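Shown below is the structure under consideration.
One chain of protein is taken out of this complex; the other chains stay put.
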Amino acid sequence: MTLSSIAIILETEFSGADIEISGMNALKDATSSEVSFVANSKYIKDIQTTNAAAVIVPASFVEHLPEGCVALVVENSYWSMAILSKYFAPVIENDDLPKAQIGEGTKVSPKAEIANGAKIGKNCTILAHVYIGAEAVIGDNTIIYPSVTVYRDCVIGSDCIIHSNTAIGADGFGFATNKLGEHKKIYQNGNVVIEDDVEIGSNVSVDRAVFGTTLIKKGVRIDNLVQIGHNCEIGEYSVFVAQSGSAGSTKLGRNVVVGGQAAFAGHLEIAPFSTFAARSGITKSITESGLTFAGFPLMDHKLWLKLQVKIARLLK
Amino acid sequence: MTLSSIAIILETEFSGADIEISGMNALKDATSSEVSFVANSKYIKDIQTTNAAAVIVPASFVEHLPEGCVALVVENSYWSMAILSKYFAPVIENDDLPKAQIGEGTKVSPKAEIANGAKIGKNCTILAHVYIGAEAVIGDNTIIYPSVTVYRDCVIGSDCIIHSNTAIGADGFGFATNKLGEHKKIYQNGNVVIEDDVEIGSNVSVDRAVFGTTLIKKGVRIDNLVQIGHNCEIGEYSVFVAQSGSAGSTKLGRNVVVGGQAAFAGHLEIAPFSTFAARSGITKSITESGLTFAGFPLMDHKLWLKLQVKIARLLK
Partner (left out) sequence: MTLSSIAIILETEFSGADIEISGMNALKDATSSEVSFVANSKYIKDIQTTNAAAVIVPASFVEHLPEGCVALVVENSYWSMAILSKYFAPVIENDDLPKAQIGEGTKVSPKAEIANGAKIGKNCTILAHVYIGAEAVIGDNTIIYPSVTVYRDCVIGSDCIIHSNTAIGADGFGFATNKLGEHKKIYQNGNVVIEDDVEIGSNVSVDRAVFGTTLIKKGVRIDNLVQIGHNCEIGEYSVFVAQSGSAGSTKLGRNVVVGGQAAFAGHLEIAPFSTFAARSGITKSITESGLTFAGFPLMDHKLWLKLQVKIARLLK
């Protein structure tokens, strides 16, 4: 799509060459053929160093753009980004893609659906009612139980097990809201990558990234009914117990243990080898590794135990 | 079904004409061809004004019935209602219904199942392993991802997106319990109506109403793993973050924001533009609009923040 067509969609103008734009991306990650956006003054420092070809901005941010970066000035840049995201959304299925490739020794149930463009490795077991989307890639020896959905473009490694009714790569929860309180969908054009030797329970939701990738690293274990928000990164061998979850863009180091019904707010960084007791509510980043926490608000686990004794004494 | 056959089922007698009964309904909503029930003295005022043809009641409530309304006197009216509900349950699928109607431009996967009597609008995308039940209605331009189930009689508007493994219209959680502790299912003979421009995440449960409708209004956004109980009403543009939920019959105004893992008790009324922080536990109605809450028990959000500081001081 050309920059000039984007300007028309966003009902704005721009000065500079009318180049071809290949996609949308975050300020930090955008390449010189991508368009980005900024909606929050918190990200002004990222504007100055962006490589994006163009940035959707409110008028007041224009002065921060680096030389050669085109300003697409709009009133509500988050809303405009949402409008534009639809134009970069790939089609769900595409008949023009080549037939799916299925590796040697792999069994695919005749009642599974493998979309065109998908690639499945060797010795996998794909049971009935599984859906593997367009251009999704599955490694070797992976077992996918009935009624799992792997959305388009998602990648699952080798030696993985995905249990029934789990959704890998559904859209992250993203929308802009205008002054009237109406919402506009932000199309989630990223994907999910699950590395090797990962086991995921039943009824789990791992959302695709808005841009880039939601990443589940090697050896992770996810129990049932867990929520992994868009753009999360889950470190090697981390463990999520049932009904726990994480909001978007939170990054966990390796061997983090998340107790049942515990949950992370978004945009946190969690040090490796952290342990969170059941029902912990984590709203701040953890920088020191190897500690154990509990409670909401979160605190040291031993302190939480002490605090409960103190609280109980209020009854006396 | 005639009133006399109902009396036989409930092992009771009645005096009056043996009219044809078309269904069961709540006291307030029952028409003159429907039967209702009352099991709780809290609803005595509703008896006096009901239009129901007949009401299942314990003997002590008979005097409150309006003139012309037939009393079906039983010992345990809730249990008897449960028994009768089964007789009004529609069959799950019905070969006699006409073939499903599919609008122009709509793609239905050959691996989806569209039951007889269903109607799907124009330009929809219905992916593999989707189930659309008997007499369900889907609007235009709606996308339904794999392994979504839409139970019979449910209605989904135009421009909606429903993500994988979500269940729309499963039975609400209703049963009567006798003195022996045994349960009797209350058949959920209502439906779900989802208005236009609604997006629902993966692994969500929206239960059908016992009578009437569970209603999700225009523009609502529901994240993954959310529970919406029977007979809820979710106001326009309201937002449910992942793993939150509501028990039955709670009604939210427009633009209510429900944080992750927050939950409502049943039978509440929530003012528009209310915001609930993650893990709020809401057990009382909210009458003033535009406020922000947190905690369980629920309180003003700022107060909750202060309270956490005070609680932490107990450790000193």
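Per-chain residue numbering starts at 1, and chain names A and B are given in the order in which the chains are listed.
In the analysis below, contacts are C-beta pairs under 8 Å (C-beta built on N, C-alpha and C of every residue); 3 or more make two chains touch, one makes a residue touch a chain.
All values reported here derive from a predicted model rather than from experimental measurement.
*Asks:* Among B:4, B:158, B:205 or B:275, which residue is in contact with the omitted chain in the full complex?
*Replies:* B:205
*Asks:* For the chain left out of this view, which of B:119, B:185, B:251 or B:301 touches it?
*Replies:* Of all options in B:119, B:185, B:251 or B:301, contact with the hidden chain holds for B:185.
*Asks:* Quick one: say which of A:61, A:145 or A:264 touches the chain that got left out.
*Replies:* Selected residue, touching the omitted chain: A:145.
*Asks:* Among A:157, A:201 or A:229, exactly one should touch the missing chain; which is it?
*Replies:* From the options A:157, A:201 or A:229, the contact with the absent chain belongs to A:201.
*Asks:* Over the whole complex, note the residues of subunit A touching the chain we left out.
*Replies:* Counting only subunit A, the missing chain is touched by 109, 111, 125, 127-129, 143, 145-147, 161, 163-165, 199, 201-203, 219, 221, 223-225, 236-237, 239, 241-243, 254-255, 260-261, 273, 278-279, 308, 311-312, 314-315.
*Asks:* May I ask you to list the residues on subunit B that touch the chain which is not drawn?
*Replies:* Residues 92-93, 111, 113, 129, 131, 147, 149, 151, 165-167, 170-171, 173, 175, 177, 181-183, 185, 203-205, 207, 225, 227, 229, 243, 245, 247, 261, 263, 265, 281, 296-297, 299, 303, 306-307, 310-311, 314 of subunit B touch the chain that is not shown.
Definition applied: only the chains that are shown with their structure count from here on.
*Asks:* I'd like the Å distance between the centres of subunit A and subunit B, where a centre is the mean of that chain's Cα atoms.
*Replies:* It comes to 31 Å between the two C-alpha centres.
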